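Below, a portion of the complex is reproduced, with chain positions unchanged.
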Amino acid sequence: MSDLINDFRSYREKMNEKILASDNKVMKRIYNIDTNTYMEGALTSKTKEMLGLVSSMVLRCDDCVKYHLEKCIELGMTRAELFEIFSVANLVGGTIVIPHTRRALEYWEALEAEKV
Amino acid sequence: MSDLINDFRSYREKMNEKILASDNKVMKRIYNIDTNTYMEGALTSKTKEMLGLVSSMVLRCDDCVKYHLEKCIELGMTRAELFEIFSVANLVGGTIVIPHTRRALEYWEALEAEKV
């Protein structure tokens, strides 16, 4: 596994555990809803994860982008689909999204390499 | 047609014409790309319009939301699908998206009434 992937996952997991180990019910419930939002429904999980991905890109949250890229690749998103999401994000959100697109593509390629 | 719909469409059309009547090439090309981005591709137009809708919601642009709602209803998006887009937008973007969700639902219901 690449360092890029490993560093993201291990830090995310370690800190999420600390946050959930607190007795703050609101934080726990936000994490819980987060899981439910992307379940199969009127829209497929794949479509919802793509909605989460494009939202994360226009809001320019690199860690959120990484998380949704992991889910999207698991659910069968293709590279051509990824670039169409990039196009919506960069059109709607402007060229300030470009640096996040560069980092998203780098992470996507690390995920592709991991699958092989 | 409801005033809500009519006011939005007529103002948008009038001002877009003025913007395009200028001889600014960059603005013309941005409008042109805007049309191309949502065409059928690896993703369907409907999926791309939903990506545009959720992006507009988390970026809290009411006029952009209205525009994508018009496209989404034309392309067959259902009310259940709409609410799942609302759920992603409000989860990812937070409760500051709620006022935009209220206005989005009002506009959606005006569009539904127009179809009858």
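Order of writing sets the chain letters: A and B. Residues in each chain are counted from 1.
Following the convention adopted for this analysis, a contact is a pair of C-beta atoms (placed from the backbone, for glycine too) under 8 Å apart; a residue touches a chain by one contact, two chains touch by 3 or more.
Because the structure is predicted, anything quoted here is derived from the model rather than measured.
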item	value
Subunit number of the complete homomer, 2 shown here	6
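The definition used in the following text is that only the chains that are shown with their structure count from here on.
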item	value
Between chain B and chain A, distance of the C-alpha-averaged centres to the nearest whole Å	23
Chain B contact footprint on chain A (complex, rising order)	33-34, 37-38, 41-43, 47-48, 50-52, 54-56, 58-59, 64, 78, 80-81, 83-85, 87-89, 91-93
